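First comes the structure, then the notes that go with it.
Only one protein chain is missing; all other protein chains are in place.
Read from first to last, the chains carry the letters A and B; within each, the first residue is number 1.
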Amino acid sequence: MNELRELARKLLTDGEVRVIIGWESARRGARPMFVTEPDGADGLIFDARCVHNLVTYLNPRRDHVAELGKIGLVIKGCDAKAVAGLLREAQLTRDDVVLIGVRCGGVLEENELPEAVALTRENVAPRCYGCDNREPTLVDHLLGEPQPEPPQPAVTIEERVAALDAQPLQERWAFWTGQFSKCVRCYACRQVCPLCVCERCVAERTQPQWIESSPHARGNLSWNITRALHLAGRCVDCGECERFCPVGIPLTLVNRKLQQIVAERYDYKVGEDPEIHAPIGDYRLDDEQEFIK
Amino acid sequence: MTDVTDTGAAAPQRYFISEADLRALAADLLGAGTDVIAPVSVDACQSPSALATAACLRPGVAPVDVEYKAIGDAAELDLGRDLPVLSLKQFFLPDHEALCRWHQRGLEVTVEEVPTTFAPRVVLAAKPCDSAALAVVDAVMNWDYKDELWNGRREASTIFNLACPVIDESCFCTAVGSAPDDVKGADGLLTPVEGGYVVETTTEKGRALVAAHPARFEAAGDPAMVGRIRQTQAERAGARSRVAANLEIDAESVRDWIATHFEDPLLASLAIRCNGCGACSSVCPTCHCFDIVDEEEGVGRGTRRRCWDTCQAPTFTLHASGHNPRDDQHVRYRQRINHKFSIYPLKFGEVLCTGCGRCTRVCHAGQDLVEILGAIDIAARRPGEAAAAAGAAAPGDVEAAS
Partner (left out) sequence: MNIYQPQLALVTDVIDETPDTRTLRLEFQDEAVRESFAFKAGQFGEYSVFGAGESTFCIASPPTREGYIECSFKAVGKVTTALREVNVGDTVGFRGPYGNSFPVDDWKGKDVVFVAGGIGLAPVRCVIWNVLDRRDEFGDVTIVYGARSVDDLVYKRELEEWGSRSDVKMVTTVDPGGETKDWTGEVGYVTPVVEATAPKAQNAVAVLCGPPIVVKLTLPVLEKLGFADDAIFTTLENRMKCGLGKCGRCNIGPVYVCKDGPVFTAAQMEALPAEF
């Protein structure tokens, strides 16, 4: 952690960045911190409570964050994939941000604790299992000691998706319509997603109106499925959507399922290299797909 | 069981009810066809399939939530005094609700009314902060124009609170004029004692409910009641001082400071990490802003509905011309604080908040209303200290912009 604090202090003092966005420990656990004065760097922490994907603060619509000046962003491996996503889609210019990578061994599922605790099968965030970039590469600096693999959770997300897949169609339909009927259309999932950056979300369009605003079953199904589809091939598995959902809809299961389909059909997994293009939402003159010829 | 005699006195009437009798009361009401709304332990997955349920479980997270629900059976009544995820608001201002329906055939249009009277229902074991919130929102719903849908549901409901032991350090009901044993907005209060609950009725409706079910309630004449009442006083005073320790503010100074410091950088700085997700508005018992939309249900027919909306949404103030007076998150968050703690109190004499703490608990970006109100209170009451606190860079403070 000292390494992080010293680097942050240096970057601010040298004027290389005007604000460091990282984490601090507050009354209810770790939370995002915005440091603009070198002395403030002493408040920065990094431990297993640092679950948040801070890349959401690079969203171009956050003017009041952009106004702070050039950002130095602290990121884990999963977060780096989100940065790659923004670069891939020309929502960000690489030179506009300094990326401070931290080596990560996994984060807690319940992170609102006064102090970090050791990761166990029971308390680790399931999405960490199988992480393939605990040492982010899309960085300007890489800090921290190499970390061990996160423990395998009691139930992995793959197992949960498989259990749902094993259900007959009617049961799966009942499950998801039941889940989406809880939705109150607060759009927390969208607001915290680092890749939901559309200036005018499809749900807000009124001419024509694609998605009904009311949180009845029909409107909610429409919204949640549309959002999931818009994230297919783009979602980085940060899990923030599910974490922020105030009514506890297991959104990561939908996103993981779509990832599996994209991997199977297009042999593609979201990675840290912005030069590797996504199969969906990408246009190339030399597109390989036969059907377009 | 002794007969209940309702003397009609203005002072609260007191009774004792055992837990068994409380469940029996719920059963009586259900048997008579009355809806009973109460906290219920809900499997977080709510799936008919046990296997899918297991698949949905989030390890490390309690697999149950407590929610207010219309119960089907008295056994569902959860008396554990946990805080339901969503407030009682949804039973008075549903997240979507028909305002009227239209039918159009050719040039002929007819508009169909929706009912504004509702079947009587009883809310048992409500959180005092949730009932108090209803009384707070009554003010705007009756400002000159009377909202018949809200009022109809209020009139149809008899609410008995269950005194709260204080959930955690994010509660602050006493700081905003409520309390863990508040009866505002409700018709009675249950306070746990050995073997059951002391019941205090505070309105005609509360008295009527007891009078209609005399077999379930023991009157105050019982000698054991003196001891029980002493127990409740200790319980209630203890809860009040526990929650008061979480936050103490001078709500009136806060109200006036916000009204006169609109452009103060402190207000703009409070939302630096806010994502504008609106989760806070959806779980809040006093947030009542709504949108009105027309939704077609078929050819030539549809429903005009209102549905929950939030000032935190970017499109809340978006004009059709494209102009947006609140076009960034920090000014939207400022509106939330302003409306709840200054504008609404100035207009209606009530803080638009009952300190339930849900907004703080549901905000995973770390927006903490206890911290925010504390910071404004410092600025309002002791301006010299505010400057010193900002300089000392206490944890959670946003550093001054360079």
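One rule holds in what follows: contacts are C-beta pairs under 8 Å (C-beta built on N, C-alpha and C of every residue); 3 or more make two chains touch, one makes a residue touch a chain.
Just so you know, these numbers come straight off a predicted model, no measurement behind them.
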Which of B:331, B:359 or B:372 touches the chain that is not shown? B:331
Only one of B:21, B:187, B:235 or B:309 touches the unshown chain, namely B:309
Given B:156, B:208, B:244 or B:343, the residue that touches the chain left out of view is B:343
In the complete complex, the non-displayed chain touches which residues of chain B? 99-100, 102, 104, 107-109, 111, 113-114, 116, 140-141, 143-149, 259, 262-263, 288-294, 296, 302, 304, 306, 309, 311, 316-321, 323, 325-326, 331, 335, 338-339, 343, 346-347
Chain A residues touching the omitted chain (full complex): 206-207, 209
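Methods note: only the chains that are shown with their structure count from here on.
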Inter-centroid spacing, chain B versus chain A (mean Cα positions, whole Å): 31
Going by the contact rule at the top, pick out the chain A residues touching chain B in the complex. 18, 24-37, 39-40, 43, 52, 56-57, 61-65, 68, 108-110, 112, 121-124, 126, 153-155, 159-164, 166-167, 171-172, 174-175, 178-179, 182, 184-192, 204, 212-216, 219, 240, 243-248, 250, 253
Chain A touches which residues of chain B in the complex? 44-49, 51-52, 54-61, 65, 85-86, 95-96, 169-170, 268, 271-273, 275-279, 281-283, 291, 293, 295, 305, 307-308, 310, 313-315, 327-330, 360-362, 364-366, 368, 370-371, 393, 395-396, 398-402
